[in-house]
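Here's the structure we're looking at; comments come further down.
With one protein chain withheld, the remaining protein chains of the complex are depicted in position.
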Amino acid sequence: MTIHQLSVFLENTTGTLVQVLRQLKKANVQLVAITIADTAEYGILRIVCAEPLRACEVLKEAGIAVAISDVFALELDNKPGCASDVIDLFSQAGISIAYVYTFLYGGKGILVFRTDNTELARKTIAENNLPFIAEDALAQWK
Amino acid sequence: MSRDEMSALQGKRLHKIVEYVYHNVPFYRHKLQEMDIRPDDIQTIEDIRKLPFTTKKDLRDNYPFGLQAAPQSEIIRVHASSGTTGNPTIVGYTRKDIGVWSECMARCLTAYGITRDDTFSVAYGYGLFTGGLGAHYGVEHLGASVIPAGTGNTEKHLKLIRDLGITGIACTPSYALYLAETMETMGIKKEDLKLRAGAFGAEPWTESMRKEIEDRLGLKGYNLYGLSEIMGPCVSYECQEQDGSHICEDHFYPEVINPVTLESLPNGQTGELVFTTLTKEGMPLLRYRTRDLCSLMPGQCGCGRTSIRMSRIEGRSDDMLIIRGINVFPSQVESVVLSMPEFAPRYMLVVDRVNNLDTLQVQVELRQEYFTATFDTPAAINELEKRLASKLKSVLSISAKVQLKAPGTIERSQGKSAHIIDKRKL
Partner (left out) sequence: MNIDSPYLHPEYETLSREEISKLQTERLQETVRRCAKVPFYERKFREMGIKAEDITSPQDVRKLPFTTKQDLRDTYPFGLAAVPLTDCVRLHSSSGTTGNPTVILHTKNDLDEWANQVARNLWMVGLRPDDVFQNSSGYGMFTGGLGFQYGAERMGMLTVPAAAGNSLRQIKFIKDFGTTAIHAVPSYLTRLYEVMQEQGVDPRRDTKLRVFAIGAEPHSEEQRQRIEKMFGVKAYNSFGMSEMCGPGVGFECQEQNGLHFWEDYYIVEIVNPETLEPVPDGEIGELVLTTLRREAMPLIRYRTRDLTRVLGRTCPCGRNHIRLDRMRGRSDDMMVLRGVNIFPIQIEKILMTFPELASNYLITLTTDNDNDNMTVEVELAEMFTDDYARLQSLTKSITRALKDEILLTPIVKLVPKGSLPVSEGKAVRVVDKRKVYQ
(Lines give C-alpha, C1' and ligand atoms only; values in the text may rest on other atoms or scores of the structure.)
Protein backbone atom coordinates (compact mmCIF):
# COMPACT_ATOMS: atom_id res chain seq x y z
CA MET A 1 0.00 0.00 0.00
CA THR A 2 3.05 2.21 0.27
CA ILE A 3 5.65 3.26 -2.25
CA HIS A 4 9.40 3.74 -1.88
CA GLN A 5 10.55 7.30 -1.72
CA LEU A 6 14.22 8.31 -1.79
CA SER A 7 15.27 10.70 0.99
CA VAL A 8 18.63 12.37 0.42
CA PHE A 9 20.61 14.51 2.86
CA LEU A 10 21.91 17.63 1.12
CA GLU A 11 23.99 20.46 2.45
CA ASN A 12 22.36 23.75 1.65
CA THR A 13 25.05 24.95 -0.76
CA THR A 14 25.34 25.46 -4.49
CA GLY A 15 25.85 22.34 -6.54
CA THR A 16 24.72 19.68 -4.10
CA LEU A 17 21.33 19.17 -5.77
CA VAL A 18 22.69 18.85 -9.27
CA GLN A 19 25.30 16.40 -8.02
CA VAL A 20 22.51 14.01 -7.03
CA LEU A 21 20.44 14.58 -10.14
CA ARG A 22 23.47 14.04 -12.37
CA GLN A 23 24.00 10.59 -10.91
CA LEU A 24 20.37 9.67 -11.59
CA LYS A 25 20.62 11.01 -15.12
CA LYS A 26 23.72 8.94 -15.79
CA ALA A 27 21.86 5.85 -14.58
CA ASN A 28 18.86 6.74 -16.73
CA VAL A 29 16.41 6.92 -13.82
CA GLN A 30 12.99 8.39 -14.64
CA LEU A 31 11.96 10.98 -12.03
CA VAL A 32 8.29 11.38 -11.19
CA ALA A 33 8.34 14.00 -8.47
CA ILE A 34 10.92 15.82 -6.35
CA THR A 35 10.61 18.20 -3.41
CA ILE A 36 12.96 19.67 -0.82
CA ALA A 37 12.36 20.34 2.88
CA ASP A 38 14.93 23.00 3.64
CA THR A 39 16.52 24.60 6.68
CA ALA A 40 19.26 27.16 6.86
CA GLU A 41 22.07 24.61 6.73
CA TYR A 42 20.77 21.58 4.90
CA GLY A 43 17.80 20.09 3.10
CA ILE A 44 16.13 16.74 2.75
CA LEU A 45 15.53 15.99 -0.91
CA ARG A 46 12.58 13.65 -1.50
CA ILE A 47 12.27 11.80 -4.80
CA VAL A 48 9.60 9.60 -6.29
CA CYS A 49 10.98 7.75 -9.29
CA ALA A 50 10.33 4.74 -11.45
CA GLU A 51 12.97 2.41 -10.00
CA PRO A 52 13.64 3.58 -6.44
CA LEU A 53 15.67 0.56 -5.31
CA ARG A 54 18.02 0.78 -8.26
CA ALA A 55 18.25 4.56 -7.90
CA CYS A 56 19.08 4.14 -4.22
CA GLU A 57 21.96 1.78 -5.06
CA VAL A 58 23.26 4.23 -7.65
CA LEU A 59 23.33 7.07 -5.14
CA LYS A 60 24.85 4.93 -2.40
CA GLU A 61 27.66 3.91 -4.71
CA ALA A 62 28.31 7.58 -5.36
CA GLY A 63 28.77 8.04 -1.61
CA ILE A 64 25.58 10.04 -1.12
CA ALA A 65 23.57 9.84 2.14
CA VAL A 66 20.34 8.31 0.92
CA ALA A 67 17.59 6.28 2.52
CA ILE A 68 14.38 4.64 1.42
CA SER A 69 11.24 5.86 3.18
CA ASP A 70 7.88 4.21 2.78
CA VAL A 71 5.21 6.75 2.02
CA PHE A 72 1.59 6.65 0.92
CA ALA A 73 0.54 7.88 -2.53
CA LEU A 74 -3.18 8.35 -3.13
CA GLU A 75 -4.81 9.07 -6.46
CA LEU A 76 -7.35 11.89 -6.27
CA ASP A 77 -9.72 13.49 -8.70
CA ASN A 78 -8.29 16.75 -9.90
CA LYS A 79 -11.14 18.77 -8.37
CA PRO A 80 -11.38 21.35 -5.55
CA GLY A 81 -11.87 19.84 -2.12
CA CYS A 82 -10.60 16.34 -2.80
CA ALA A 83 -7.41 16.74 -0.80
CA SER A 84 -9.33 18.21 2.11
CA ASP A 85 -11.79 15.32 2.24
CA VAL A 86 -9.02 12.74 2.26
CA ILE A 87 -6.85 14.44 4.86
CA ASP A 88 -9.94 14.87 7.01
CA LEU A 89 -10.33 11.09 7.19
CA PHE A 90 -6.84 10.76 8.66
CA SER A 91 -7.35 13.65 10.98
CA GLN A 92 -10.52 12.05 12.36
CA ALA A 93 -8.66 8.80 12.88
CA GLY A 94 -6.15 10.71 15.01
CA ILE A 95 -3.30 10.33 12.53
CA SER A 96 -0.70 13.09 12.16
CA ILE A 97 0.77 13.87 8.77
CA ALA A 98 4.53 14.37 8.95
CA TYR A 99 4.82 15.85 5.46
CA VAL A 100 2.85 15.97 2.24
CA TYR A 101 3.33 16.98 -1.38
CA THR A 102 1.35 16.55 -4.56
CA PHE A 103 1.86 16.27 -8.30
CA LEU A 104 -0.26 15.65 -11.35
CA TYR A 105 0.02 12.44 -13.30
CA GLY A 106 -2.17 11.36 -16.15
CA GLY A 107 -4.83 13.93 -15.24
CA LYS A 108 -5.01 12.70 -11.66
CA GLY A 109 -3.74 14.46 -8.59
CA ILE A 110 -1.27 12.33 -6.65
CA LEU A 111 -1.04 13.04 -2.91
CA VAL A 112 2.19 11.74 -1.30
CA PHE A 113 2.50 11.75 2.48
CA ARG A 114 4.05 10.13 5.52
CA THR A 115 2.21 9.65 8.79
CA ASP A 116 3.15 8.98 12.37
CA ASN A 117 1.14 5.77 12.42
CA THR A 118 1.56 3.61 9.34
CA GLU A 119 -0.68 0.76 10.51
CA LEU A 120 -3.61 2.98 11.34
CA ALA A 121 -3.14 4.80 8.04
CA ARG A 122 -3.30 1.49 6.13
CA LYS A 123 -6.49 0.63 7.91
CA THR A 124 -8.02 3.99 7.13
CA ILE A 125 -7.16 3.68 3.45
CA ALA A 126 -8.60 0.16 3.27
CA GLU A 127 -11.79 1.00 5.17
CA ASN A 128 -12.51 3.99 2.97
CA ASN A 129 -11.51 2.26 -0.25
CA LEU A 130 -9.17 5.06 -1.15
CA PRO A 131 -7.39 4.55 -4.49
CA PHE A 132 -3.73 4.13 -3.65
CA ILE A 133 -0.70 3.65 -5.85
CA ALA A 134 1.16 0.44 -5.22
CA GLU A 135 4.88 -0.03 -5.49
CA ASP A 136 4.71 -2.09 -8.68
CA ALA A 137 2.79 0.70 -10.39
CA LEU A 138 5.88 2.90 -10.21
CA ALA A 139 7.78 0.76 -12.65
CA GLN A 140 5.14 1.44 -15.30
CA TRP A 141 5.90 5.15 -15.10
CA LYS A 142 9.21 4.55 -16.74
CA MET B 1 63.34 42.35 47.09
CA SER B 2 66.76 42.04 45.44
CA ARG B 3 67.40 39.25 42.94
CA ASP B 4 69.77 37.53 45.38
CA GLU B 5 67.23 37.58 48.18
CA MET B 6 64.61 36.23 45.80
CA SER B 7 66.89 33.39 44.66
CA ALA B 8 67.64 32.49 48.25
CA LEU B 9 63.95 32.44 49.16
CA GLN B 10 63.13 30.37 46.06
CA GLY B 11 65.90 27.91 46.88
CA LYS B 12 64.63 27.46 50.41
CA ARG B 13 61.05 27.00 49.28
CA LEU B 14 62.05 24.61 46.49
CA HIS B 15 63.84 22.38 48.97
CA LYS B 16 60.77 22.37 51.19
CA ILE B 17 58.34 21.61 48.40
CA VAL B 18 60.49 18.75 47.06
CA GLU B 19 60.64 17.29 50.54
CA TYR B 20 56.88 17.75 50.86
CA VAL B 21 55.98 15.99 47.59
CA TYR B 22 58.57 13.28 48.26
CA HIS B 23 56.74 12.34 51.41
CA ASN B 24 53.18 12.96 50.29
CA VAL B 25 52.85 12.17 46.58
CA PRO B 26 53.77 8.60 45.55
CA PHE B 27 53.94 9.69 41.91
CA TYR B 28 56.79 12.10 42.65
CA ARG B 29 58.50 9.81 45.16
CA HIS B 30 58.78 7.07 42.55
CA LYS B 31 60.03 9.49 39.92
CA LEU B 32 62.64 10.99 42.22
CA GLN B 33 63.73 7.56 43.40
CA GLU B 34 64.09 6.37 39.83
CA MET B 35 66.28 9.38 39.11
CA ASP B 36 68.15 8.78 42.34
CA ILE B 37 67.34 12.21 43.72
CA ARG B 38 66.80 12.85 47.43
CA PRO B 39 65.16 16.01 48.74
CA ASP B 40 68.47 17.00 50.33
CA ASP B 41 70.06 17.11 46.86
CA ILE B 42 67.96 20.18 46.18
CA GLN B 43 69.38 23.16 48.03
CA THR B 44 69.49 26.11 45.65
CA ILE B 45 67.08 27.21 42.98
CA GLU B 46 69.59 26.17 40.27
CA ASP B 47 69.12 22.58 41.43
CA ILE B 48 65.65 22.70 39.89
CA ARG B 49 67.16 21.39 36.63
CA LYS B 50 67.74 18.06 38.28
CA LEU B 51 64.01 17.60 38.81
CA PRO B 52 61.64 15.74 36.53
CA PHE B 53 59.02 17.48 34.40
CA THR B 54 55.28 17.09 34.93
CA THR B 55 52.88 17.03 31.98
CA LYS B 56 49.15 17.22 31.42
CA LYS B 57 49.31 13.52 30.67
CA ASP B 58 50.63 12.88 34.19
CA LEU B 59 47.59 14.72 35.54
CA ARG B 60 45.34 12.64 33.34
CA ASP B 61 46.97 9.35 34.33
CA ASN B 62 46.52 10.21 38.00
CA TYR B 63 42.93 11.41 37.72
CA PRO B 64 41.21 12.52 39.89
CA PHE B 65 43.25 12.99 43.07
CA GLY B 66 46.50 11.07 42.42
CA LEU B 67 48.76 14.11 42.50
CA GLN B 68 47.16 15.62 45.55
CA ALA B 69 49.58 16.07 48.44
CA ALA B 70 47.25 17.22 51.23
CA PRO B 71 44.73 14.86 52.86
CA GLN B 72 41.19 15.11 51.54
CA SER B 73 39.93 16.71 54.77
CA GLU B 74 42.28 19.67 54.24
CA ILE B 75 41.04 20.30 50.70
CA ILE B 76 38.18 22.79 50.66
CA ARG B 77 37.84 23.50 46.95
CA VAL B 78 38.36 21.83 43.60
CA HIS B 79 38.52 23.40 40.19
CA ALA B 80 38.60 21.59 36.87
CA SER B 81 39.90 22.50 33.46
CA SER B 82 39.71 20.70 30.15
CA GLY B 83 41.69 17.54 29.79
CA THR B 84 42.83 16.36 26.40
CA THR B 85 40.14 13.68 26.41
CA GLY B 86 37.11 12.85 28.52
CA ASN B 87 38.66 13.33 31.96
CA PRO B 88 39.05 16.92 33.07
CA THR B 89 42.12 18.09 34.96
CA ILE B 90 41.29 18.34 38.66
CA VAL B 91 43.05 20.70 41.06
CA GLY B 92 42.41 20.66 44.81
CA TYR B 93 43.08 23.67 47.05
CA THR B 94 43.60 23.89 50.80
CA ARG B 95 42.42 26.88 52.81
CA LYS B 96 45.99 28.21 52.71
CA ASP B 97 46.16 27.80 48.92
CA ILE B 98 43.01 29.87 48.54
CA GLY B 99 44.67 32.47 50.80
CA VAL B 100 47.87 32.61 48.69
CA TRP B 101 45.81 32.78 45.52
CA SER B 102 43.69 35.66 46.85
CA GLU B 103 46.81 37.48 47.98
CA CYS B 104 48.60 37.07 44.62
CA MET B 105 45.45 38.18 42.82
CA ALA B 106 45.25 41.24 45.08
CA ARG B 107 48.89 41.90 44.15
CA CYS B 108 47.89 41.92 40.46
CA LEU B 109 45.02 44.30 41.13
CA THR B 110 47.28 46.64 43.07
CA ALA B 111 49.66 46.75 40.10
CA TYR B 112 46.68 47.77 37.94
CA GLY B 113 46.07 50.66 40.34
CA ILE B 114 42.96 49.17 41.99
CA THR B 115 42.42 50.03 45.69
CA ARG B 116 39.75 49.27 48.27
CA ASP B 117 37.85 52.37 47.12
CA ASP B 118 37.21 50.81 43.71
CA THR B 119 34.16 48.95 42.47
CA PHE B 120 35.28 46.00 40.42
CA SER B 121 33.30 43.75 38.13
CA VAL B 122 34.33 40.14 37.55
CA ALA B 123 33.04 39.05 34.15
CA TYR B 124 34.82 35.73 33.87
CA GLY B 125 32.75 32.57 34.10
CA TYR B 126 32.12 31.38 37.67
CA GLY B 127 32.17 27.76 38.75
CA LEU B 128 34.74 25.11 37.90
CA PHE B 129 36.66 27.55 35.71
CA THR B 130 39.20 29.36 37.89
CA GLY B 131 38.70 32.77 36.26
CA GLY B 132 35.54 33.82 38.11
CA LEU B 133 36.17 32.69 41.69
CA GLY B 134 39.90 33.42 41.42
CA ALA B 135 39.51 37.08 40.50
CA HIS B 136 36.52 37.36 42.87
CA TYR B 137 38.41 36.29 46.00
CA GLY B 138 41.30 38.59 45.03
CA VAL B 139 39.05 41.65 44.82
CA GLU B 140 37.45 40.82 48.16
CA HIS B 141 40.88 40.24 49.69
CA LEU B 142 41.93 43.69 48.54
CA GLY B 143 38.76 45.13 50.07
CA ALA B 144 37.29 46.65 46.92
CA SER B 145 33.62 46.01 46.10
CA VAL B 146 33.20 43.05 43.80
CA ILE B 147 30.32 42.65 41.36
CA PRO B 148 30.11 38.96 40.40
CA ALA B 149 28.74 39.73 36.93
CA GLY B 150 29.77 36.44 35.36
CA THR B 151 29.37 36.04 31.61
CA GLY B 152 26.33 36.83 29.51
CA ASN B 153 23.55 39.34 29.99
CA THR B 154 25.81 42.01 28.58
CA GLU B 155 23.25 44.82 28.44
CA LYS B 156 22.45 44.56 32.11
CA HIS B 157 26.13 44.38 32.90
CA LEU B 158 26.79 47.60 30.99
CA LYS B 159 23.89 49.28 32.76
CA LEU B 160 25.49 48.36 36.10
CA ILE B 161 28.93 49.52 34.93
CA ARG B 162 27.40 52.88 34.14
CA ASP B 163 24.96 53.26 37.03
CA LEU B 164 27.24 51.98 39.78
CA GLY B 165 30.29 53.83 38.49
CA ILE B 166 32.28 50.62 38.22
CA THR B 167 35.98 51.44 37.88
CA GLY B 168 37.62 48.10 37.11
CA ILE B 169 36.75 44.95 35.21
CA ALA B 170 38.20 41.50 34.68
CA CYS B 171 37.20 39.58 31.55
CA THR B 172 38.59 38.04 28.39
CA PRO B 173 39.90 40.60 25.89
CA SER B 174 37.39 39.47 23.30
CA TYR B 175 34.57 40.01 25.77
CA ALA B 176 35.91 43.54 26.40
CA LEU B 177 35.54 44.25 22.69
CA TYR B 178 32.07 42.75 22.74
CA LEU B 179 31.20 45.13 25.58
CA ALA B 180 32.41 48.02 23.41
CA GLU B 181 30.25 46.75 20.58
CA THR B 182 27.18 46.49 22.81
CA MET B 183 27.84 49.97 24.21
CA GLU B 184 27.48 51.35 20.72
CA THR B 185 24.15 49.63 20.10
CA MET B 186 22.88 50.83 23.50
CA GLY B 187 24.09 54.37 22.84
CA ILE B 188 26.43 54.40 25.83
CA LYS B 189 29.59 56.45 25.36
CA LYS B 190 32.87 55.73 27.07
CA GLU B 191 32.58 59.17 28.71
CA ASP B 192 29.46 57.83 30.53
CA LEU B 193 31.61 55.22 32.24
CA LYS B 194 34.17 55.46 35.02
CA LEU B 195 36.19 52.41 33.98
CA ARG B 196 39.91 52.93 34.62
CA ALA B 197 41.54 49.52 34.55
CA GLY B 198 40.86 46.18 32.89
CA ALA B 199 42.42 42.84 33.81
CA PHE B 200 42.34 40.85 30.61
CA GLY B 201 43.41 37.27 30.23
CA ALA B 202 42.43 33.63 29.77
CA GLU B 203 43.06 33.87 26.03
CA PRO B 204 45.86 35.17 23.82
CA TRP B 205 45.56 38.78 22.66
CA THR B 206 47.61 41.27 20.72
CA GLU B 207 48.95 44.79 21.16
CA SER B 208 46.51 46.06 18.55
CA MET B 209 43.60 44.54 20.46
CA ARG B 210 44.85 46.31 23.56
CA LYS B 211 44.88 49.61 21.74
CA GLU B 212 41.38 49.08 20.44
CA ILE B 213 40.01 48.06 23.85
CA GLU B 214 41.67 51.03 25.55
CA ASP B 215 40.32 53.42 22.92
CA ARG B 216 36.77 52.15 22.96
CA LEU B 217 36.31 51.58 26.70
CA GLY B 218 38.44 54.49 27.88
CA LEU B 219 40.56 52.44 30.29
CA LYS B 220 44.00 50.96 30.55
CA GLY B 221 44.15 47.29 29.71
CA TYR B 222 46.52 44.99 31.56
CA ASN B 223 47.45 41.40 30.97
CA LEU B 224 46.49 38.83 33.59
CA TYR B 225 47.93 35.34 33.20
CA GLY B 226 47.27 32.11 34.98
CA LEU B 227 46.38 28.47 34.57
CA SER B 228 44.39 26.25 36.85
CA GLU B 229 47.06 23.55 37.16
CA ILE B 230 49.34 26.11 38.82
CA MET B 231 46.64 28.15 40.61
CA GLY B 232 44.38 30.21 38.35
CA PRO B 233 44.53 33.88 37.35
CA CYS B 234 47.29 35.60 39.41
CA VAL B 235 50.40 33.80 38.15
CA SER B 236 51.62 36.92 36.32
CA TYR B 237 50.38 40.46 35.72
CA GLU B 238 51.35 43.62 33.91
CA CYS B 239 52.16 46.81 35.81
CA GLN B 240 51.53 50.41 34.73
CA GLU B 241 54.49 50.12 32.34
CA GLN B 242 52.57 47.55 30.28
CA ASP B 243 55.86 46.00 29.31
CA GLY B 244 55.76 42.29 30.06
CA SER B 245 53.98 40.47 32.89
CA HIS B 246 55.54 40.24 36.36
CA ILE B 247 55.52 36.69 37.68
CA CYS B 248 54.61 36.04 41.33
CA GLU B 249 57.88 34.12 41.43
CA ASP B 250 57.97 33.78 45.20
CA HIS B 251 55.13 31.25 44.67
CA PHE B 252 55.53 30.11 41.06
CA TYR B 253 59.04 29.55 39.73
CA PRO B 254 59.27 30.01 35.94
CA GLU B 255 61.61 28.41 33.41
CA VAL B 256 61.59 28.49 29.63
CA ILE B 257 62.71 25.35 27.82
CA ASN B 258 63.16 24.08 24.31
CA PRO B 259 60.00 21.94 23.90
CA VAL B 260 61.87 19.34 21.85
CA THR B 261 65.19 18.92 23.68
CA LEU B 262 63.73 20.02 27.06
CA GLU B 263 66.86 22.07 27.68
CA SER B 264 66.62 25.34 29.58
CA LEU B 265 66.81 28.47 27.46
CA PRO B 266 68.42 31.75 28.48
CA ASN B 267 66.26 34.80 29.18
CA GLY B 268 65.09 36.51 26.03
CA GLN B 269 64.72 33.32 24.02
CA THR B 270 61.29 32.00 23.18
CA GLY B 271 60.41 28.50 24.30
CA GLU B 272 57.91 26.59 26.39
CA LEU B 273 57.02 28.05 29.77
CA VAL B 274 57.44 25.72 32.75
CA PHE B 275 56.29 26.40 36.31
CA THR B 276 57.13 24.90 39.68
CA THR B 277 54.77 25.76 42.54
CA LEU B 278 56.89 26.74 45.53
CA THR B 279 54.28 27.02 48.29
CA LYS B 280 51.26 25.05 47.19
CA GLU B 281 49.78 22.48 49.62
CA GLY B 282 46.83 20.96 47.75
CA MET B 283 48.44 19.92 44.49
CA PRO B 284 52.06 21.08 44.20
CA LEU B 285 53.62 20.50 40.76
CA LEU B 286 57.29 20.26 39.82
CA ARG B 287 58.30 21.75 36.48
CA TYR B 288 54.84 21.67 34.95
CA ARG B 289 54.97 22.07 31.18
CA THR B 290 52.35 24.71 30.31
CA ARG B 291 52.74 24.28 26.50
CA ASP B 292 52.55 28.08 26.28
CA LEU B 293 55.33 29.61 24.18
CA CYS B 294 56.92 32.83 25.42
CA SER B 295 60.21 34.21 26.76
CA LEU B 296 61.42 35.50 30.11
CA MET B 297 62.49 39.12 29.82
CA PRO B 298 65.93 40.21 30.91
CA GLY B 299 66.44 43.46 32.83
CA GLN B 300 64.51 45.29 35.49
CA CYS B 301 61.14 46.96 34.99
CA GLY B 302 60.68 50.73 35.15
CA CYS B 303 58.02 50.31 37.85
CA GLY B 304 60.58 49.32 40.47
CA ARG B 305 59.35 45.75 40.92
CA THR B 306 62.30 43.39 40.74
CA SER B 307 60.28 40.28 39.87
CA ILE B 308 61.01 38.64 36.55
CA ARG B 309 58.69 39.34 33.63
CA MET B 310 57.38 37.10 30.86
CA SER B 311 56.53 38.21 27.33
CA ARG B 312 53.14 37.81 25.71
CA ILE B 313 52.14 34.24 24.93
CA GLU B 314 53.23 33.74 21.34
CA GLY B 315 51.65 30.37 20.69
CA ARG B 316 51.29 26.80 21.84
CA SER B 317 53.50 23.78 21.54
CA ASP B 318 50.45 21.54 21.18
CA ASP B 319 47.15 21.74 19.32
CA MET B 320 45.12 23.29 22.14
CA LEU B 321 42.74 26.08 21.18
CA ILE B 322 41.55 28.78 23.54
CA ILE B 323 37.98 29.72 22.77
CA ARG B 324 36.20 32.31 24.91
CA GLY B 325 38.82 31.66 27.57
CA ILE B 326 38.16 27.92 27.63
CA ASN B 327 40.79 25.40 26.57
CA VAL B 328 39.66 23.10 23.81
CA PHE B 329 41.54 20.11 22.41
CA PRO B 330 40.59 18.53 19.07
CA SER B 331 40.99 15.14 20.78
CA GLN B 332 38.02 16.01 23.02
CA VAL B 333 35.83 16.49 19.95
CA GLU B 334 37.16 13.26 18.52
CA SER B 335 36.18 11.31 21.62
CA VAL B 336 32.60 12.55 21.26
CA VAL B 337 32.37 11.93 17.52
CA LEU B 338 33.70 8.40 17.94
CA SER B 339 31.10 7.68 20.60
CA MET B 340 28.22 8.25 18.17
CA PRO B 341 27.79 5.61 15.44
CA GLU B 342 25.92 8.04 13.20
CA PHE B 343 29.14 9.85 12.36
CA ALA B 344 32.26 8.99 10.44
CA PRO B 345 35.52 9.55 12.36
CA ARG B 346 36.16 12.72 10.41
CA TYR B 347 35.60 16.16 11.88
CA MET B 348 36.76 19.73 11.69
CA LEU B 349 36.83 22.52 14.27
CA VAL B 350 36.21 25.89 12.67
CA VAL B 351 37.01 28.76 15.02
CA ASP B 352 36.07 32.30 14.12
CA ARG B 353 35.48 35.63 15.78
CA VAL B 354 32.13 37.25 15.00
CA ASN B 355 31.35 40.63 16.59
CA ASN B 356 34.36 40.09 18.83
CA LEU B 357 32.99 36.84 20.22
CA ASP B 358 34.73 33.58 19.51
CA THR B 359 32.60 30.99 17.77
CA LEU B 360 33.25 27.31 17.45
CA GLN B 361 31.69 25.27 14.72
CA VAL B 362 32.15 21.52 14.67
CA GLN B 363 31.67 19.89 11.31
CA VAL B 364 31.05 16.18 11.28
CA GLU B 365 30.30 13.77 8.51
CA LEU B 366 27.17 11.69 8.52
CA ARG B 367 27.96 8.04 7.98
CA GLN B 368 26.21 6.83 4.86
CA GLU B 369 24.94 3.60 6.38
CA TYR B 370 23.45 5.44 9.36
CA PHE B 371 21.38 7.75 7.25
CA THR B 372 18.13 5.81 7.36
CA ALA B 373 14.44 6.41 6.79
CA THR B 374 14.10 7.77 10.32
CA PHE B 375 16.16 10.78 9.25
CA ASP B 376 13.95 11.88 6.39
CA THR B 377 12.66 15.05 8.08
CA PRO B 378 14.52 18.19 9.16
CA ALA B 379 13.12 17.64 12.66
CA ALA B 380 14.92 14.29 12.95
CA ILE B 381 18.19 15.79 11.72
CA ASN B 382 17.75 18.65 14.19
CA GLU B 383 17.37 16.15 16.97
CA LEU B 384 20.60 14.42 15.97
CA GLU B 385 22.37 17.79 15.85
CA LYS B 386 21.08 18.65 19.30
CA ARG B 387 22.22 15.33 20.72
CA LEU B 388 25.72 15.88 19.37
CA ALA B 389 25.75 19.52 20.53
CA SER B 390 24.80 18.59 24.07
CA LYS B 391 27.45 15.86 24.24
CA LEU B 392 30.04 18.31 22.96
CA LYS B 393 28.97 20.88 25.49
CA SER B 394 29.34 18.45 28.35
CA VAL B 395 32.88 17.57 27.29
CA LEU B 396 34.08 20.98 26.10
CA SER B 397 32.22 23.22 28.59
CA ILE B 398 31.39 25.63 25.79
CA SER B 399 28.64 25.53 23.19
CA ALA B 400 29.61 24.56 19.70
CA LYS B 401 27.50 25.02 16.62
CA VAL B 402 27.16 21.68 14.93
CA GLN B 403 27.16 21.31 11.18
CA LEU B 404 26.38 17.96 9.63
CA LYS B 405 28.18 17.32 6.39
CA ALA B 406 27.38 14.83 3.67
CA PRO B 407 29.60 11.74 3.56
CA GLY B 408 33.04 12.29 2.07
CA THR B 409 32.95 16.09 2.17
CA ILE B 410 35.46 16.72 4.97
CA GLU B 411 38.98 16.58 3.65
CA ARG B 412 41.27 13.96 5.04
CA SER B 413 44.58 15.48 5.96
CA GLN B 414 47.30 14.78 8.42
CA GLY B 415 49.40 16.73 10.87
CA LYS B 416 48.86 18.85 13.93
CA SER B 417 46.29 21.24 12.55
CA ALA B 418 44.48 18.68 10.43
CA HIS B 419 41.30 19.19 12.41
CA ILE B 420 41.45 22.94 12.93
CA ILE B 421 40.57 25.94 10.83
CA ASP B 422 41.25 29.03 12.93
CA LYS B 423 39.95 32.12 11.15
CA ARG B 424 40.67 34.48 14.03
CA LYS B 425 43.51 36.89 13.41
CA LEU B 426 45.56 36.76 16.58
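Letters A and B mark the chains in the order given here, with residues in each chain numbered from 1 onward.
One rule holds for everything that comes next: contacts are C-beta pairs under 8 Å (C-beta built on N, C-alpha and C of every residue); 3 or more make two chains touch, one makes a residue touch a chain.
Treat the numbers as computed from the prediction; the structure is a model and nothing was measured.
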item	value
Chains still shown that are in contact with the chain withheld from the display	A, B
Residue of B:Leu67, B:Ile147 or B:Ile247 touching the missing chain in the full complex	B:Ile147
Sole residue of B:Asp4, B:Asp163 or B:Glu207 that reaches the chain not shown, by the stated touch rule	B:Asp163
Listed residues B:Gln43, B:Asn267 or B:Ser394, member touching the removed chain	B:Ser394
Where the missing chain touches chain A, by residue	12, 37-40
Chain B residues touching the omitted chain (full complex)	63-64, 72-73, 75-80, 88, 90, 92, 95, 98, 116-117, 119, 126-128, 132-133, 136, 139-140, 143-156, 159-160, 163-164, 378, 391, 393-395, 397
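Criterion: only the chains that are shown with their structure count from here on.
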item	value
Partner chain A, residues of chain B touching it in the complex	366, 368, 371-373, 375-378, 381-382, 403-409
In the complex, chain A residues that touch chain B	5, 7, 9-11, 16, 37-39, 41-44, 46, 60, 63-70, 98-99, 114
